[in-house]
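Every protein chain but one is kept in place in this view of the complex.
Coming up: subunit A.
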Amino acid sequence: MFTDQVKKQLEDIVGEKNVAASNASKLAYSYDATPQFQSLPDAVVSPKTTQEIVEIMKICNKHKIPIVPRGSGTNLSAGTTPIDGGIVLLFKHMNNILEIDENNLTITTQPGVNTLQLITEVEKLGLFYPPDPSSMKISQIGGNINENSGGLRGLKYGVTRDYVMGLEVVLPNGDIIRTGGKLAKDVAGYDLTRLFVGSEGTLGIVTEITLKLLPLPETKKTMLALYEDLHAAAQTVSKILSNRIIPTTLEFLDQPTLKVVEDFSNIGLPTDVKAVLLIEQDGDSQSVDRDIHKMAEICRENQAVQVDVAKSPEEAEALTTARRSALSALARLKPTTILEDATVPRSEIANMVEAISQIAEKYEVDICTFGHAGDGNLHPTCLTDVRDSEEIHRVEKAFEEIFEKAVELGGTITGEHGVGAMKADYLHLKLGEAGIDAMKNIKKAFDPNNIMNPGKIFAKNSPKRVVVSQS
């Protein structure tokens, strides 16, 4: 339990001004970007060093106080809502890049470094860190690691997991472990690095990270293909891939999404077509030209009504930046925006897009769809109003059917946003009871007192079928 005595002990460790417990502070850290979830912590604690975190862990472990590590709170799975109270742990003082190693092509950083800042710093040296979640202007690298975030470049370059080489982690008992390192090869025992990536703060606290870097591609081109038919756009995605071209980016946006994105960004996106594909290729200029040319051809063969290549890097940047605003821009249309993250094998994209529009129609709900079509990761986004409980009920039903369809097509319930509290009730769809049990045993081994971000990933009760857990 969080008592005054515990608070005092925490203050002794991190200093008084780094333990905030006013009502305003508690409220400001009671939510993240996930709608409908909110819960107050007992305090907000901002350590400065790994050693301070060790001390904090020991105290919380002893008193069984939940610890909710929080990056920038942009996750979409209620991964940082303190549902059982306890402390929210911030990394705002641990925001330094420690080393960029140009010989080994690695970067070592503290968890609180902002993702965009990291990308900018390495690019200054002609190096490249590909994972670029749309939230990168705000998100922290520690948050990315724990959600295993993907981004617009995921199709060609993979996701955060593919770049994490080594971690320093503080375990709930206060032990510090180091996994992996700058080594390209390492098979000493279980791959703990991978275990921590995507663990959503439920196993330990990541305090240092070593990431792999690539050489910065020589050049990059961006184009937009416009469609009058949703299905044709989705079809094009598989056609491009089956033609053995792997573009850097292959994003899908439907008409309502286009409209709001244009409304915000004002860059002249077409709003009168049914769908667009945003396609990007990077590499040496010759192969980029060749691929772009070939892909434009494929788009046209598959009923694209227009294909435009961005004329300048600025124009290209404007397009991708606009795409990154899609989710937030959709919030213009209705009070509540519920975004999902269903993912299917790439070849099933067209079927999934089709299924989503049918399901939306069946339940009479507004669902806009955009997403990383190239890697099968779609974001059907429902525009609704939390105050209309009857409609919310239909929304839940619709999403449930969408998840079932995704799994049926060989997909999963989340491609990049994680399970958190939001999707805990659906995990069994993907893993089955045995899979969940195996994971629970791992969790117990690391965190016997269940202090690390409790209530996330695993459903509290036996699986139930309704999503909503109101604040």
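FYI, contacts are C-beta pairs under 8 Å (C-beta built on N, C-alpha and C of every residue); 3 or more make two chains touch, one makes a residue touch a chain; residues count from 1.
The rule is simple: contacts and distances are computed from a predicted model.
Asks: I notice the complex is incomplete. Of the names "Glycolate oxidase iron-sulfur subunit", "MauM/NapG family ferredoxin-type protein", "AzlD domain-containing protein" or "Extracellular solute-binding protein family 1", which is the UniProt protein name for the chain that's not shown?
Replies: "Glycolate oxidase iron-sulfur subunit"
Asks: Out of A:195, A:386 or A:407, which touches the unshown chain?
Replies: For the chain that is not drawn, the touching residue is A:386.
Asks: Determine which one of A:325, A:357 or A:450 touches the chain that has been left out.
Replies: In the full complex, the listed residue that touches the missing chain is A:325.
Asks: Would you indicate which residue among A:1, A:28, A:183 or A:267 is in contact with the undisplayed chain?
Replies: A:28
Asks: From the listed residues A:72, A:109, A:160 or A:369, report the one that touches the chain absent from this view.
Replies: Checking each option in A:72, A:109, A:160 or A:369, the one touching the absent chain turns out to be A:72.
Asks: Just checking the interface: what residues of subunit A touch the absent partner chain?
Replies: Residues of subunit A in touch with the missing chain: 20, 22-35, 38, 40, 72-74, 90, 92, 135, 137-138, 261, 263-264, 325, 327-329, 331-332, 335-337, 385-386, 471.
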